[in-house]
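Apart from one protein chain that is not included, each protein chain of the complex appears where it belongs.
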Amino acid sequence: MRRIIDTIIEKVIFSCGTLSVIFVILIFSFLFMESFAFFKDFDITKFVTGRYWYPDSEPALFGILSLIVGSFLVTLGACLIAVPVSIMTALYISEVVSKSVRDVLKSLVELMAAIPSVVIGFIGMIVLVPCVRKLFNVPTGLTAFSGSVMLAFMAMPTMVTISEDAIHSVPWQYKEGALALGATKWQTMRRIVLKTARPGIMAAIMLGIGRVVGETMTVMMITGNSSRIPHSIFEPVRTMTAVIAAEMGETVKGSMHYKALFSIGLVLFLITFLINFVADLFLGKNKNK
Amino acid sequence: MIKLNPKLSQKFSYLILFLATALAIMPIMAIIFIIVKNGISVVNWEFLTSMPKNGMREGGIFPAIVGTFAIVMSTIMLTLPTGVCAAIYLNEYARDNMLTRAIKLGIVNLAGIPSVVYGLFGFGIFVMFLKLGVSIIAGALTLSIMELPVIITTSRNALNSVPYSFREASWSLGVSRWQTIRHIVLPNALPGIMTGAVLSIARISGETAPILFTAVAFYVPHLPHSMFDQVMTLPYHLYIISTQIPNMPNSIIFGTALVLLVMILTMSFIAIFVRIYFRKHRKW
Partner (left out) sequence: MVDKIKVDNLSCYYNRKCVLESLNINVIQNEILSIIGPSNSGKTTFLRALNRMNDLDLTYSRRGEVYLDGGSIFDISMEDLRRRIGMLFAMPTPLPMTIYENIVYAPKRLGLISKKSEQDALVERALKDASLWDEVKDRLKSSAMKMSGGQQQRLCIARILAINPEVILFDEPCSGLDPISTVKVEESMIGLKQKYTIVLVTNNVKQASRVSDRTVFFFMGKIVEIGTTDKLFVSPKEKQTEDYITGRFG
């Protein structure tokens, strides 16, 4: 009896173990099927390179180039802010301060990850957007730049935590070796620690980018939702995620528009799949050392 | 180029690193400060327990609180057992083969899929294909798939922290693998698993994109009666009143944000304290 129960439970555990693979495959095939149907009716090159997203016009235009540019611009801006700040923060937390301060600072940084994206979007709307409008003297503060700033804050927890882990796991012998040769702590950090921790830091950056690319609510609230290709970072943009979130509710199931949104979902899926795959390779490289 | 004195250069760089750290933790402080300062005046018992009135410009947020609670609880009840089982499989049973590698890759990628894509998928499969409609259950199923990789990863770390010698000791007494897991590994991993679960609850409470088309409604005049009802939730309500309703009084928006924030921060703090407590009072 005991043994039969054990076997049944072990079967259940095994099935749960395989669920994650099943879900990934299920999500992919679901997106793929809808997209495949879409590309039968709409040319895939026109989809990727088309400049205009007018799903309601006659004939409807489903070009996502402006959305790709929008996502790219917001992500790039966020990275330019978040990457240097995160690496420096990780260095400071891991190498400069004492252990107890380290725990407090790390918890504070992680706390930021718990703030819902709507709250961040709302704060961005209230605080940042008017500032941007006045400071840069642009017609609206709902710009790619505003999105980049808020998303940078959202990417920092991921980037800081994972690069801090990487920096922290640099063997102390490496550091002592350099210090014994008369290098200052800062020189050691710059030349030895950062170099050794590089794969982990790269993974941290990739995962942070993954989070930014997929972020929806914040960008929908503060980037202006204009599907034109912008000329600068101080113009409104629209990202792929925002289009799905904004338009999915209004589409009719099975319509071209519906399938087009799934195709955007597939593009997002593939982009984040790639980013995470690369991040995982970096992390694996770090572990093998 | 001037060669700086190494000591001076170290001091200067430390200052820069300190400023970067300040910049990284400033937003969280600022967000909490702004929301508390502007929202505290409207939050009272009535705000928490009454229905919205006058196109949500007046009244409370009771249905949104109930809706959030319903969705979050359903999600965690679905995802926690499955996630823990998956973690047990990976940590205690899995051999190093193709399947295990596929599962690990699956978890990594599941964790990376954007939340709005989960929303799309949930809408397609649960709302449309399985005909559950826009409902608590459809939203909870969508969220539970999204949260699965997080639960698996935190639970796995918790299981992994239980020393291997405990397992060996139990096996050497003739106790089977499952019995060992059930009576030795799981009880000792429980604090870690629970910490992860609480953090997941906090995260789910703030999610909007995955339930945008699977569970929520702009306004529901009554509380949910069953798992197949649409609901209002706090984050979605916050999104609506801050972007879709003209002439919305700011104080109510801040009040709603404050309630959401307090809920999430409380849970995060609980998780952090539980973690610190059990690290200090670990039995081994």
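Which chain is which? They are A and B, in the order written, and residues in each are numbered from 1.
Quick note on the criterion: contacts are C-beta pairs under 8 Å (C-beta built on N, C-alpha and C of every residue); 3 or more make two chains touch, one makes a residue touch a chain.
Keep in mind the model is a prediction, meaning the values are calculated, not measured.
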Chain not shown: contacting residue from B:188, B:208, B:230 or B:256: B:188
Missing-partner contacts on subunit B, residue numbers: 95-96, 165-166, 168-176, 179, 183-184, 188, 283-284
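Operating definition for what follows: only the chains that are shown with their structure count from here on.
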Cα-centroid distance, subunit A relative to subunit B, in whole angstrom: 17
Subunit A-facing residues of subunit B, complex: 6-7, 9-10, 13-14, 16-18, 20-21, 23-25, 27-28, 30-31, 34-35, 81-83, 85-86, 88-90, 93-94, 99, 102-103, 105-121, 123-125, 128, 145, 148-149, 152, 176-179, 199, 202-203, 205-209, 212-213, 235-236, 238-239, 242-243, 250, 253, 257, 260-261, 264-265, 268, 272
In the complex with subunit B, residue positions of subunit A that touch it: 2-3, 6, 9-10, 12-14, 16-21, 23-24, 26-27, 30-31, 34, 84-86, 88-89, 91-93, 96, 105, 107-109, 111-112, 114-123, 125-127, 153, 156, 160, 184-187, 190, 207, 210, 213-217, 221, 241, 244-245, 248-249, 253, 261-262, 265, 268-269, 272-273, 275-277, 279-280
